[in-house]
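Some notes on the structure that comes next.
Then we have subunit A:
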Amino acid sequence: MEPILSARNIVKRFGGLTAVNQVSLDVYPGEVVGLVGDNAAGKSTLIKCISGVYQPEEGEVYFQGQRVHFARPIDARKAGIETIYQDLALAGNLNVPANIFLGREIKKAYLGGVVHTLDEDTMLRESDKLLKDLEIRFPSLHMQIDKLSGGQRQAVAIARAMYWNARFIIMDEPTNNLGVVEQRKVLELIRRLKAQNVPVILISHTLPDVFAVTDRIVVMHRGRKVTEKRTADTNSEEIVRYMVGALDDTRATA
Partner candidate 1 sequence: MAAESQPLAVPAEKSNRQKQVILAVSRLWAWVFLVGLILFFTITVFSTSGGDVNFLTVRNSQNILMAITPVLLMGLGQTFVIIAGGIDLSVGWVMGLASVISALVIADFTNNRGMAETLAIPLGFGVGILSAAIPGFINGLIIAKLSIPPFIVTLGMSFIARGISLLLSGGNVVIGQPPGVRAFGNESLFYLISGEGGGLFFLNRPNVTGEVLQRLDRILPWPVVVAAIVTAVLLFVLHKTQFGRHTYAIGGNREAALRAGVPVDRHVIMLYTLSGITVGFAGVLHTARFNGGSSIAGDPLMLSSIAAVIIGGVSMFGGHGSVAGTVIGALIIAVLTTGLVMLNVLPFYQFVVVGIVVILAVLIDQARDLIIGRIESH
Partner candidate 2 sequence: MSKRFVTLLILSLVLLSIVPFAVAQDAPAKPKIGFLPGVVDPFYQVMEIGVNEAVADFGLEVVTQYPQTWGPSVQTPILEAMIARGDLDYLITAPTDKEQMIAPLQAALDAGVKIITVDTFLGDGDYVNGPVTFPISYIGSDNIEGGRIAARALAEVLGGKGKVYIQNTNVGVSTTEQRGQGFKEGIAEFPDMELVGEDYNLDDANTSVEQTAAKLQAVPDLAGIFGVNVFSAYGAGNAVKAAGLEGKVQVIAFDATADAIQNLRDGVVTLVIAQKPHDMGYLAVAFAMADWRGVTSIPKHVTTGYAVINAENVDDPEVAKFIYQVPGQ
């Protein structure tokens, strides 16, 4: 089977620091891939190279068999890749619907399409429906993001990624700010996506979660991919050893 997403030999440097060093990653249809590693391993940088935030210095990205160059994040979104960023990437001064629809606002046309206004009612209704589907409740969707709790913000970021019926979803530590109940909801969500044949890359520090939902696990250490295992074939103990650098497949074969 063809991978739906394939990143090959990605290199990304920040000045003298090589944050991502020759990393390749394939994701097959309907697959959930866990991406783990210690802090500063380069996980977030890698997925930003895929989602168009960064342009990798070396390497290629293929999506649905096509070579793609995402010059800006919107290009990746247009291609059907939605990303929940670790820092959430929400505008704190805007309310919930404004954030969910940011950059893709629903508009109403007047005067034969000469004038467009924001269709606030529809965006509010859609946001409400979406958050209800995700079983996330808010005191008021009119509240500014700045005035929401960390968990609520996380929910908005997740909802935004869900709305667009993405063909591919990247989640960078999506359960970070969440309580136990909501964490479980996110895992359910990932399973539901898998059932709908939507592949997911999940970055997480919570290994039990990773083991609970992923098909494969990729481990990064200091910018390099040190191993890739079928979830069924490994255990947390082994993964942790890869994460801390005690094990390294590339070194073994080199």
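One rule holds for everything that comes next: a contact is a pair of C-beta atoms (placed from the backbone, for glycine too) under 8 Å apart; a residue touches a chain by one contact, two chains touch by 3 or more; residues count from 1.
Selection rule: all candidates are chains of the complex that A comes from, given by their letters.
Everything numeric in this text was worked out from a predicted model, so none of it was measured.
J.: Just to confirm the interface: in this complex, subunit A touches which of 1 or 2?
T.: Candidate 1 is the one in contact with subunit A.
J.: Taking the complex as given, what residues does subunit A use to touch candidate 1?
T.: 51, 53, 72-74, 77-78, 83, 85, 88-94, 98-99, 102-105, 107, 116-118, 137-140, 147, 149, 151-152, 160, 179, 181-182
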